[in-house]
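What follows is a short report on a single structure.
Only a single protein chain was left out; the remaining protein chains are all shown in position.
Each chain carries a letter (A, B and C) given by its place in the written order, and its residues are counted from 1.
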Amino acid sequence: MSAVSLDDYAERARAVLPPAVWDYVAGGSAAEVTLHANRSALDRVAVLPRVLAGVSTANLGTRLLGRPYAMPVGVAPMAYQRLVHPDGELALAAAAGAAGVPYLASTLASTPIEQVAGTGAEVWFQLYWLRERALVRDLLDRVVAAGCRALVVTVDVPVLGRHPRDLRNAFRLPAEVIAANLPGGRDALAHAGAPGLSANDAHTDASFAPALRWADLAWLREHVDLPLVVKGVLDPRDAVEAVRTGADAVVVSNHGGRQLDGAPASVTMLPEVVDAVGDRCQVLLDSGIRGGTDVLRALALGAVGVLVGRPLLWALAVGGEPAARDALALLAAELRDALTLAGCPDPAAAGELRTVAVS
Amino acid sequence: MSAVSLDDYAERARAVLPPAVWDYVAGGSAAEVTLHANRSALDRVAVLPRVLAGVSTANLGTRLLGRPYAMPVGVAPMAYQRLVHPDGELALAAAAGAAGVPYLASTLASTPIEQVAGTGAEVWFQLYWLRERALVRDLLDRVVAAGCRALVVTVDVPVLGRHPRDLRNAFRLPAEVIAANLPGGRDALAHAGAPGLSANDAHTDASFAPALRWADLAWLREHVDLPLVVKGVLDPRDAVEAVRTGADAVVVSNHGGRQLDGAPASVTMLPEVVDAVGDRCQVLLDSGIRGGTDVLRALALGAVGVLVGRPLLWALAVGGEPAARDALALLAAELRDALTLAGCPDPAAAGELRTVAVS
Amino acid sequence: MSAVSLDDYAERARAVLPPAVWDYVAGGSAAEVTLHANRSALDRVAVLPRVLAGVSTANLGTRLLGRPYAMPVGVAPMAYQRLVHPDGELALAAAAGAAGVPYLASTLASTPIEQVAGTGAEVWFQLYWLRERALVRDLLDRVVAAGCRALVVTVDVPVLGRHPRDLRNAFRLPAEVIAANLPGGRDALAHAGAPGLSANDAHTDASFAPALRWADLAWLREHVDLPLVVKGVLDPRDAVEAVRTGADAVVVSNHGGRQLDGAPASVTMLPEVVDAVGDRCQVLLDSGIRGGTDVLRALALGAVGVLVGRPLLWALAVGGEPAARDALALLAAELRDALTLAGCPDPAAAGELRTVAVS
Partner (left out) sequence: MSAVSLDDYAERARAVLPPAVWDYVAGGSAAEVTLHANRSALDRVAVLPRVLAGVSTANLGTRLLGRPYAMPVGVAPMAYQRLVHPDGELALAAAAGAAGVPYLASTLASTPIEQVAGTGAEVWFQLYWLRERALVRDLLDRVVAAGCRALVVTVDVPVLGRHPRDLRNAFRLPAEVIAANLPGGRDALAHAGAPGLSANDAHTDASFAPALRWADLAWLREHVDLPLVVKGVLDPRDAVEAVRTGADAVVVSNHGGRQLDGAPASVTMLPEVVDAVGDRCQVLLDSGIRGGTDVLRALALGAVGVLVGRPLLWALAVGGEPAARDALALLAAELRDALTLAGCPDPAAAGELRTVAVS
């Protein structure tokens, strides 16, 4: 039977994935307080539908970073997608392409960016800043050459958050899953697990420059001629700073509860960020989005769109590209219903809906 | 043993109904957040009783839409009542008649409106706007001819909400349960279920006009000489619009958590709606009412009455008309106690009670 | 082993009592929302202790209605105490006397007020207004003659609340447990149970005058020369009315969640009532008090004392007078600790403590 909610994919993925891989994807950092807060905070946002608005079937089309997409949803950048399915990034990107939504390719993809771009999807490249600036330049050149539509700089990973589940599982990447965009991705520390140590963390810390500053972002802004997205902002002051530095969009995100545990749910900060940046840049939201209602909540609170992470990885794990397509189609159907039920002809109209806090 | 609370009927109905029918009735849309919020929000409304008010036994009589009823309660419009009991609408309408409360007959009734009206109950007709206006006219003519007392336009169904339970059960109506008010009700899509698809949804979407506007309501207001009730309002701005369009009453409702999931509990919006419409129209509440205390809560927050849905369908399922009568009698007894304990001689007095939010 | 908290008595009583008797005592009305709210609201009151206050062991002595008592606690009036132990009222009153706290004797006691007064306890008489005023006069004469110290008029029982547990159990009093203060107490309806009907309710409704008014209270004030306590007030406006009518004290109470379900926890209303009456009358609290910390909470919020109900009945059930003494001694010990830990030399000092709401 086909899935009737995105959560179905989680259940099914759990049944097919090795437990340590499940944990790597599902888990959060530390006590997973932020991971759980993401869901409960979304559930506490109630949206007031409007009636008799003359809406028959809401139109989902939207513009993100100046380009048209089929719905206000993107595939969140997620590392090492071959970990859950042999087709990995190629399958998920192809599904995104078919669904008309942007695919955010991770620096830590297990498939080179050129191949991902070759799927025909609209690809936005997510950048983790490498320790050597020369490598950053090389990577950016490849990104532009591959025809990526945007550059997404993830700013909430000065170090990787501690993931107790991975530490308990002494999780390491299998030999065949490599950081395909990086030189030496194959032999990286990430494959040399040791008990009590997540090999993944060691690798990441070794490869990435942790002491990034706004000046580095400004440098990027100057040297790359792509729309610039800053991913991982929670404090409105940082959102304002991103605007000042020339960001075209910010993603309000706590990295799906995988970085600073104890950070607020990203939806909690969304209204303040939207307020702070006004219409000077677009605001996206991620962390905890699990269905069309959640997209509606984000839109009602002022986001222009959302990114969805784990659910799409679950779908990929369950059935490769076809399942990922199904998942995106399901999300589109749910969002269409939600908008229509709320009396909104399109995503923009949702910005006029009132919300109330459920106590 | 007779039931001591309306919830007893739920338990008993669950034991006698096919699981898929139970799910169809009990379920809500999407993640069922709104379904659950309806209950928890009601439980968080605390009502302050008054003492030594000289009330011996509260009088339950009330006026709704200008007519006298035995208590401030109506039977919510619910489709296909023969699904749960062979006597269906006839039994529940008869019970309502015996109890002196209005019976709201659904457009999607499995018994023709003429027969329902023949039970002698005070019938209010609930309208789903059909795609062809000629059919709407025909239906309205029949409604007026049958002696219905009011026209209730349900405005929160531009499309049917997605019901995961029904999708999982591939729920479809049995052949003998038809949309008896509609031409072609018998052979409708609703009977052709397919895995992963709720046949019911397909049917509804095919029959109903989804892009209704306030102008359509105005047209109705002009062409039908019955009190007009707008059912399914949550945003106070819509309530005001309903008043402007000539509504005699609004029902603050989220359709029992069956339409937009993520909408607030209807009781959450009640005070604002009451405030917004003042005494220009009557305000009713539904969604989650399960006992006399809930009716008291609604009255204390400014409603003139409530509609009760599922509990009466459970009673019908359990024992046809006699059980439905018992259920209504139980509700009356509970409400009489609640009013008396609160020091209210009658429903109107409850509007003077203070409420406090339980945190 | 002796009990270390009052809850221990509940557990033990449950083991020794017939289930229907347990339910009669433990249960609340309707959905028992108020019953549970009593506890959770108390737990949400946090009290800020003061340090270095020079308190070695707090002194518990207090004055209630102008008389000295060993602690700011009274035994709540509870009907039919022989239901749980053959020594019934005599045992619990004797324990109260030994503990130096007032014993509130119910109109519905299963032992005549004269015998209860004979235990030497300070007895306050709790009045349910009988249908015939002549009977009320007789009863009051006996109460005064027996040397009772106060008259406590319970105002929250215009009718008995519906108790689903009793209805399910078709609960009725055993033949030997009678309303000993009332003429005809033995053969009352209370002994003739029928399925689905609580015999107790039938009896109460038959005996008591439900339509009491403030004027009746004024009549009482004039005709009885005892301190007057109004028990069962939640709305501050009623507390003010009680003061106007000459009450010496009010008990903020929801009858332990046994009357209007959906009423707020009594502690929720305490601060407002205290505010409203100022020092014109004393304010007591009951409903949910289960230990010394709860007494401290009540005192910190402005009560002059509390009544304790069920826990003392559990102790009585478990072991008669000795157990009831133990329970009161335990409560005294807990309160002494709580006051001392809070830096309060005596109950009055607790009124200066700050409280914060726990969210």
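Assume a contact is a pair of C-beta atoms (placed from the backbone, for glycine too) under 8 Å apart; a residue touches a chain by one contact, two chains touch by 3 or more.
Worth saying up front: this structure is predicted, and the values here are computed from it rather than measured.
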Going by the stated contact criterion, tell me the shown chains that border the hidden chain. A, C
Going by the contact rule already stated, which one of A:Leu217, A:Leu270 or A:Leu316 would touch the omitted chain in the full complex? A:Leu217
Among listed residues A:Gln259, A:Thr293 or A:Thr340, the absent chain is touched only by A:Gln259
Write the list of subunit C residues that the hidden chain touches. 1-2, 4-5, 43, 45-57, 290-294, 296-297, 333-334, 337-338, 340-343, 354, 356, 358-359
Residue positions on subunit A contacting the omitted chain are 30-31, 33-34, 37, 41, 44, 155-156, 158-159, 161-162, 164, 167-168, 195-196, 210-214, 216-217, 230, 232-235, 237-238, 241, 259-265, 268-269, 357, 359
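Note that in this section only the chains that are shown with their structure count from here on.
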Every chain in contact with both subunit B and subunit C is listed here as none
Is it true that over half of the residue numbers where subunit A touches subunit B are used by both copies, so same, or is it different? different
Where centres are the averaged C-alpha coordinates, which chain has the largest centre distance to subunit C? A
Would you identify the chain whose C-alpha centroid lies closest to the centroid of all protein C-alpha atoms displayed? B
Whole-angstrom distance, CA centroid of subunit A to CA centroid of subunit B, is 41
Residue numbers in subunit C touching 2 or more other chains? none
